[in-house]
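See structure below.
Of the protein chains in this complex, one is absent; all others appear in place.
In order of appearance the chains are A, B and C, and numbering begins at 1 in each one.
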Amino acid sequence: MSTKTAKIDRLAELTAQRESAGGASLWTEALRRLRSSKMAIIGAVVIGVFVLLAIVGPWIAPYNPLQQWRGEVFINQNIFVGSRSENWLGLDHLGRDQLSRMLVGARQTLLVGVVATLLGFTVGALIGGLSGAALAFGGKTGQRIDTAVMRFIDMVLALPSLLLAVSIAAIMGQSLTTVMIAVGVVQIPVFARLLRGSMLAQAGSDYVLAARSLGVRRRRIVTAHVLPNSLGPVIVQATLALATAIIEAAALSYLGLGNPDAAQPEWGVMLVQAQPYFDHAPMMALYPALGIIITALGFTLLGEAMREALDPKLRS
Amino acid sequence: MSSVKQERGVDLKVLRLIVRRLLQLIPTLAGLSVLLFLWLNRLPGGPTAALLGERATEADRRQIEAALGLDQPVWVQYGRFLRRLAELDLGTSVQTGRPVWEEFTTRFPATVELGLTALLIAVVIGIPLGYLAAARRGTWLDVGAVSGSLLGICIPVFFLAFLLKSVFAVNLGWLPSVGRQSNDINATEVTGFRVLDGILTGEFDASWDAIVHLVLPALALASIPLAIIVRMTRASVLEVLGEDYVRTAESKGLRRQVVRARHVLRNALLPVVTTIGLLTGQLLSGAVLTESVFAFNGIGNFLRTAIDGRDYPVLMGFIMFIALLYVVINLLVDLAYSLIDPRVRVH
Amino acid sequence: MSIARPKAVRTLAAIAAIGVIATGCSSDRDNGGDSGGSGSTGTFVFGAAGDPASLDPSLASDGETFRVTRQVFETLIDHKPGTSELEGGLAETWESNDTGTEWTFNLRDGVTFHDGSDLTGEVVCANFDRWYNWSGTYQNTTLSYYWQTIFGGFANNENDETPEANYVGCTAPDELTAVIEVAQPSANYPGGFSLAAFGIHSGPALEAYAEDDASGEGDAITFPGYSQEAGTVAGTGAFKVDGWNKGNGEVSLSRFDDYWGETAGVEKLVFQTIPEESARRQALQSGDIHGYDLVAPADVKTLSDAGFQVPTRDVFNIFYLGITQDSNPALENLDVRTAIAHALDRQNLVDTQLPEGGVVATQFMPDTVAGYSDNVTTYDYDPELAQQLLADAGEENLTLTFCYPTEVTRPYMPSPADLYEVMRADLEAVGITVQPKALKWNPDYTEVTRDGGCNLYLLGWTGDFNDGYNFLGTWFANYQKEWGFENEELFDLLERASTEPDVEARVALYEEANEFVMDFLPGVPISSSPPSIAFSADVNPPTVSPLTQEVFAEASFK
Partner (left out) sequence: MSPQPPLLSVEDLTVTFTGRGRTDVRAVSGVSFDVAQGQVTGLVGESGCGKSVTSLALMGLLPKKGVTVGGHAYFDGTDLLGLGREQLRDLRGSKLAMIFQDPLSSLNPVIPIGLQVTEILTRHRGLRGDAARKEAALLLERVGIPDPTRRLKEYPHQLSGGMRQRALIAMAVACAPRLLIADEPTTALDVTIQAQILELLKELVDQQGTALLMITHDMGVVAGLCDRVNVLYAGKVVEAAERKPLFAAPTHPYAHGLLGSIPRLDAPRGEPLNPIRGSIQDTIAWSEGCAFAPRCDFYSERCLSGTPELTEPHTAGHRVRCVHPVAPPSKEGADR
């Protein structure tokens, strides 16, 4: 008798395990997939280190990033100061401690990336979400609104983003805020289009049709069903956009529109300032360059891994 | 007889598509130009500031504003802009004092030549690479292609351009570092496209010289499109490889090359074509940077200074042009699509 | 220029070798001598920072235009090569009457224009009369800056604020004489006759110009058509204009064989526009060009070490910290201005950031200008004293806005943002809080500073010709918003100097003015530093000029 109950228990156990594995939600599944992706892990580690530096960087920086070592760097003589015990990464062209500037710069760089992306995300998601909702559930008028909005968004999307950013910077003058806004605005159409597309795909899906046929209110369908399920690709895009924002900010610096405040050194500005001295002090440019590349790579890796994890088509 | 009729039918359809697209463009352009006009008028300084010398007086400014009609209300200015536009006159550049149209036509060939070369590099390398990466998923080739393309996206274009130039032009001296053509080449100008001109006139050395000048800037400019195309192709091929019809083709025992070329690649190219169409904006953005690094006298560089100098006419003209370009490129993508995908043809 | 590139195949290999980038860039190989065979075709390529605005120098006011037109057009009076000293140009000699109102020019014989016509007194007068009779858009300073600066207004001033004309008329008593009459004597004569803007055009060219007008219709001021393409303009210079390829950003000139002097050393001269500074350097390093101007201080040694020629110019500029007094009451206090002067370690700036050969400036003109005084008050670097002065003035918590331009290199001020940063550190060290204001050079910076929108700002000046008024008069002859002070004593002093026809007396007045200015301290002169110009090893460069007026006819290939 006891063996029999034991066997039944075991049966229940075995079937229960199956059930939980089979009934896992899309998100749990995606997360699991993400954890097993090498790309995601590398990306997450890079981002982790970067964010940590951005948070503690200004506190652990050995010197004030503005402090100038006088009489050591002579740019007109090609005399530069490389790595040494008191300045691990050497001095920059004005005799400032490069390590301190890199550390403080991490925060600025992250700040630009995050704020810009948040701006693009929020405004873009608002426009795209409303437009998508209007089309899907707003009848004829909604359709017209959507067409108009999207035609405009498409056009903006066709504009070279950098030129758009440059014109925004031209209006606003040079400052950190300008860089954030210029880089963020450029992202708006991308997010708008993406959220709308993904909402439309959801709106056409079976469960929404089912909900509609059951007489669920439109607003509830949008907020409770369509929106949450449409956010996946948008979040992926946000991760990728962070990388783009950091690179775009560097490009703006190259065009002379970066944040000019030396107290807020941003890696892009540092790279641009160091480039003229590349022949004699290549490391001065390479530190910020590598900082930008590795960080952007981190976000891109994580974003790509998330995309793969969320995309049912790429699962195999 | 029937086939001829059908052909004409197709032509008509394409024509109608083009006309419809252009008509759709009008309200968009109108809206965009109003917005732009209002926006530009909010720019601090205004074009006169850029125009006037360092020591100009207030009177000079007023005189210029009166001469240019900038003292009139915005709607009057806008009306004038529209009237001129109707006569296909884009106005005169504030900065250079030359007609906008002329400024564009002298500079566009450079950018188009550069952009197309970059696109060509991106396509010629990107599609096969993306295909191979997908076909050999998980091998070193795949890993290399994917990480290479990720890196391509993450290197700031201006820095890559700078490095390319430092290595290949300055240190190795293999390639020229600036410009579109050597100064001692007396090329006859026909179309403004240097490579093409050389071929048309038989001045092949001029063509070659232009190509040599294109290599570095085009490589730098190609980095991002290349990365995008590689990844797009790879993802698309991976998707198609899982399609039923590929299995069908395999089940027919077709040779591998046939399966790949006829059944996989052709279908996989569809999304890639769309992507290439969308790359135009990206290319123009990149051109602003590469043209600057390589002193390539194209539209990207010009626009950047136009923005700095509040050169309204140039900017307005450019927006109009971009809108048109957008329509044309979308049309081309659609046409390319209908060439590859019969399903689109019927609609 | 012919740069052999038979290695085209290797080019493709290079693409494959792109991985080298990360490691290979610091390679020290230099190809300075790559353009070895340059002499063969005789094209001298010079990298310019911008396109010229016009081929007619009288419509322009920028250095890039003048660099080109100076090779094509010649002025009545010229400068001795390598100096700021005047010598005969198209006029072999010149003299003025005692009151300095009538200037007689004895023209050189046998000078022909590029179109074959001859230089006569009539032609010279036709040139000046054309400028004097300009109307409409031409009367805007945008097109006639130098005319208005030197000769005042026009025959019919169309605008109330255009100054009264100082030009009276021009007569040609004989073939080779031109007499120009002005209403008032001025320090601007005779130096003004050497300005590139007043290059002499041929008679037929002037007739052709008349049919082609500048206009201000549409959106902008359009340059007249003749000034935008080769063909019409004709001067007497050693080079004539062959073409202006705007698509390439290239102006090409060719040797004028009938030049009255020694013909040019190279057959063709090309000015190629390369806007970015480091791109110009790399173009020189890779052998694509033979020379360029405004070499960055950091590149001077790099280039000369690598075998390039980087001749040193005499200094003829001044870089200063501008102070707008009425923008902040504290700045109207002399002690505060003195404190600022003592706070700045100008020697450090000159030593580390400015081109070699630069010196700390003691007054608002370089020592090469007549009128430079050795007896001005000087202000040494003394932060303690500065702090003391501020404390005495009750300004321990002084906050000042400090404007600096971005995206610009001026001959007197390479990399303004860096210079600002060094000065900021100095000012903050004595307890002044600095609020930075970075502005694009054109149009924002020039406009904001001119309107007195900053407490402190960076600016400078390169002299047009050797006369003290060209420096001091530019700033301190009357109330200017950018300085924001009224000082009748100073204004009078400069007015007297300007109208003093006797040169020696004038120079004495300038010295007095300099001493006065440095006591009053309206701003802090920082430095005079030579803008560097570089050439490849295989050319004989032209004599470099303190006025940056190189004559490329002197250049040749080795």
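Note that a contact is a pair of C-beta atoms (placed from the backbone, for glycine too) under 8 Å apart; a residue touches a chain by one contact, two chains touch by 3 or more.
Given the structure is predicted, the values throughout are model-derived calculations rather than measurements.
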{"item": "Which of B:107, B:263 or B:304 contacts the chain that the document leaves out", "value": "B:263"}
{"item": "Footprint left on chain B by the chain that the document does not show", "value": "137-138, 243-245, 247-256, 258, 262-263, 266-267, 270, 340-343, 346"}
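Everything below uses one rule, namely that only the chains that are shown with their structure count from here on.
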{"item": "Chain contact topology (line, ring, star, complete or other)", "value": "complete"}
{"item": "Pair joined by more contacting C-beta pairs (B-C or A-B)", "value": "B-C"}
{"item": "Chain centroid nearest the full-protein CA centroid", "value": "B"}
{"item": "Most distant chain from chain A, judged by the mean position of its C-alpha atoms", "value": "C"}
{"item": "Distance between the centres, which are taken as Cα means, of chain C and chain B, whole angstrom", "value": "38"}
{"item": "Distance between the centres, which are taken as Cα means, of chain B and chain A, whole angstrom", "value": "25"}
{"item": "Shared-contact residues (touching 2 or more other chains) in chain B", "value": "44, 162, 166, 292, 308, 310"}
{"item": "Junction residues of chain A, two or more chains touched", "value": "170, 173, 275, 278-279"}
{"item": "Chain B residues touching chain C - in the complex, by the definition given at the top", "value": "44-45, 47, 49-60, 63-64, 67-68, 84, 91-98, 103, 106-107, 109-110, 160, 162-184, 189, 192, 208, 212, 215, 219, 292-295, 297, 301, 308-310, 312-313"}
{"item": "Chain A-touching residues of chain C, taken from the complex the two chains share", "value": "25-26, 277-278, 296-302, 305, 345, 348, 351-356, 406-407, 417-418, 421-422, 424-425, 436, 438-440, 444"}
{"item": "Residue numbers on chain A that touch chain B, as the complex places them", "value": "151-152, 154-155, 157-163, 166-167, 170-171, 173, 243, 247, 250-251, 254-255, 268, 271-272, 275, 278-279, 285, 289, 292-293, 296-297, 300-301, 304, 313-314, 316"}
